[in-house]
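One protein chain is absent from this view; the other protein chains keep their places.
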Amino acid sequence: MASEAHAETLALREQFDTAAQQKDVATLGMWIFLITEVMFFGGMFLAYTVYRSSYPNVFARASSSINVYYGALNTVVLICSSFTMVLAVRGAQLGKRITTIVFLGLTLFLGLVFLGVKAFEWGEKFHEHHVPGPGFHLAGVPPGLQGQAQLFFSLYFAMTGLHALHMVVGAGLVITMMWLTYKGRFTAEYMTPIDITGLYWHFVDIIWIFLFPLLYLVDRHMGK
Amino acid sequence: MGPLPLFPQEASSFAPDVDHLLYYLLAVAVFFTVGIFLTIFYFAIRYRRRSDKELPRFVHTGMTLEIVWSVIPFGLAMVMFTWGASIFFNEGRPPADAIPIYVVGKQWMWKLQHIEGQREIDELHIPVGRPVRLTMTSEDVIHSFYVPAFRTKEDVVPGRYSTTWFTPTKPGKYHLFCAEYCGTNHSRMIGWIYVMQPQDYQNWLNGGSASGSMADSGQKLFQSLACGNCHHPDGRGRCPSLVGLYGSDVLLSNGATVKADDSYIRESILQPDAQIVAGYQPIMPTFQGLVTEEGVVQLIEYVKSLGKPGPPVTATPQQVTAPHR
Amino acid sequence: MTQHIDSVKTYALVFIALVFLTLLTTAVAYVDLGPFSPVVALAIATAKMLLVALFFMHVRHSTQLTRLVVTGGLLWLAILIFLTLADFGTRGWLGVPGR
Partner (left out) sequence: MIRIELLTPNGHLFSSDTYNKLFTMHGVVMIFFFLIPSIPAVLGNFFLPLMIGARDLAFPRINLLSWYLLVIGGLFAIFAMLAGGVDTGWTFYTPYSTTYSNTWVIATALGIFVAGFSSILTGLNFIVTIHRMRAPGMTWFRMPLFVWAHYATSLIQVLGTPVLAVTLVLIFCERVFHIGIFDPALGGDPVLFQHLFWFYSHPAVYIMILPAMGVISELISVYSRKPIFGYSFVAFSSVAIAVLGFLVWGHHLFVSTQSFFAGMVFSFLSYFVAIPSAIKVFNWTATLYKGSISFETPMLYAFGFIGLFTIGGLTGLFLACLGIDVHVTDTYFVVAHFHYIMVGGAIMGYLGGLHYWWPKMTGRMYPEGWAKLSALVIFLGFNLTFFPQFILGYLGMPRRYHTYPSEFQVLHVLSTAGASVLAVGYIIPVIYFIWSLRYGAVASSNPWGATGLEWRTPSPPPVQNFEKIPVVTHDAYDYSTTIGEVIEVG
């Protein structure tokens, strides 16, 4: 979806009067799109809130079974990528092509690191039978409460899965931006697509900023 | 073709209340509908266009008018809200002396149990003039227990209990419908409610082929599942005694207190580790899949029959003050 | 719309703050704060969100309308969550199952 939001070319499109109006419109459109994303994840945050408040102990236990180091590592990786992204946008604002491409490249690399760690972590879950389904089992949780533990992991996979999907889309956008920058399509005056890609990337980062404490850090002191 | 009924029977203590409220709402609705229709007709004819060059004078928006026609409907609506909510409040508070009936919904039938042990399918026999309280759950999807003549309806949700109650006021035979879409034969998940004179009801109870009361069945189940091996009545077993449990406040291991009601006992049987009684170990296995929903309610009745908590014996103060009509 | 270009130093400071808050929230999770655990965790996450939004996403320099869009969106999320909890949080107040 988002890739359409910045599909304008350098030329001023016919429906606009000025370049400023065009940029303004594109940015506003992206922000509204991000709000729809907030509501999209909001539905899952709601489900999470309801079940966590219903089954606090099981959620603490289930959360403690996830490896906190992967989560923390990935959080830092994503923050780094946001940092490089903002520097890429800054480079574009200043019209520095090489800087922009280098930082976009770094962002892409960090994004892929994040996805790699995520994939590895999921692989472990499959190994440990922590994937919801008939084979699910979480050690340390009584048989009657396995279902509730499974709910936690259902939410874990749904939330991190959709987040990862957004990361993949983001990576695609960054690659496109690198290519367009390489082709010299942007100038210091016109770099709206990069700006908007940046917004999207930071938004995905923000979602993770919330997912990390909610999924990895539920009452760690109790789970031990 | 059948007759042309225009108004449903009134056969419970709620029905007149709901109908009176309906009359009020109807009056408001008819007043506004007729008023707006007539005004439109009048204006449309009075101010019809007479020439193509006609240009009506601009009429300024009247602030007072706008406020008046916002505030008056709001006032009328608040009456509706308060009135409706008070009926709803009564519908949510069954009196303590109500006859308990247990309902299990299942695709596509209603299974009902009396505490005396009678079981019925798609039929319910109840005496006139006594409040009846239904505790309901579902084995599969969401159903909804709907008796139009009583003006009551409540969803029956898998995994938990819901409650509804009514006092039948007129003997007769009334429709029972499932009102929440539940699959292929949703429209055949219907039955009859038989409201009987108290004496007839007593005869019916006695004449049935019940194999002992629900508490008895529950006790048998209790024994066959070997629950008594741990739950000693004297409280010296590995598990808490169940005597006097029902309706009491239970102190849990996490410091919280819960009231031992139907939902609590159901959860304790199916998910025993969810709430651990203070001073005991979480050793009880789950009985999920071993006991049917009907079995669970029999066990609940058995626990109930083991006595109520200390004085006041009959009811908690809150239940005594419950409106009972 | 005039462009504001922040300095690398600003971004770097924000970045350091973000990493610090990440470590802080991880550490705090091991401390027993009772019911305040989720409150603290969410407060830190919100602080991080504000840093990212204000600095990295340039909300600091954005138009009124953008800010309105952002606050409006968060308000709607709050409506969704709070009104639903108005149900889940008050179940059982009547002491009747299912009410």
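A, B and C label the chains in the order they appear, each numbered from 1.
Note that a contact is a pair of C-beta atoms (placed from the backbone, for glycine too) under 8 Å apart; a residue touches a chain by one contact, two chains touch by 3 or more.
Since the model is a prediction, treat every value here as computed from it, not as a measurement.
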*Could you list, sorted by label, every displayed chain in contact with the chain left out?*
A, B, C
*Quick one: say which of B:98, B:134 or B:149 touches the chain that got left out.*
B:149
*Using the definition of touch stated at the top, determine which of A:28, A:68 or A:169 touches the missing chain.*
A:28
*Touching the left-out chain: which of B:185, B:206 or B:229?*
B:185
*Residues belonging to chain A that touch the chain removed from view*: 1, 4-5, 7, 13-15, 21, 24-25, 28-29, 32-33, 35-44, 46-47, 50-51, 54-55, 132-134, 145, 147-148, 150-151, 153-155, 157-158, 162
*Footprint of the hidden chain on chain C, which residues?*
65, 73, 76, 79-80, 83-84, 86-94, 98-99
*Touching the missing chain, which residues of chain B?*
1-8, 17-18, 21-22, 25, 28-29, 32-33, 36-37, 39-40, 43-44, 47-50, 52-59, 61, 65-66, 69-70, 73-74, 77-78, 80-81, 83-89, 91-92, 107, 140-142, 144, 146, 148-149, 151-155, 157-160, 162, 175, 177-188, 190, 271
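Quick note on the criterion: only the chains that are shown with their structure count from here on.
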_If I count C-beta pairs in contact for every pair of chains, which pair wins?_
A-C
*Rounded Å distance between chain B and chain C, as computed from the means of their C-alpha atoms*: 40
*Centre to centre, by mean C-alpha position, how many angstrom separate chain A and chain C?*
15
_Contacts with two or more other chains, residues of chain C listed in rising order_ = none
*Residues of chain A whose C-beta touches two or more other chains*: none
*In the complex with chain B, residue positions of chain C that touch it*: 92, 94-99
*Touch list for chain C against partner chain A, complex*: 1, 3, 5-6, 8, 11-12, 14-15, 18-19, 22-23, 25-26, 29-32, 37-38, 41-42, 44-45, 48-49, 52-53, 55-57, 62-63, 65-66, 69-70, 72-74, 76-77, 80-81, 84-85, 88-89
*Touching chain A in the complex: which residues of chain B?*
254, 270-274, 282, 285-286, 288
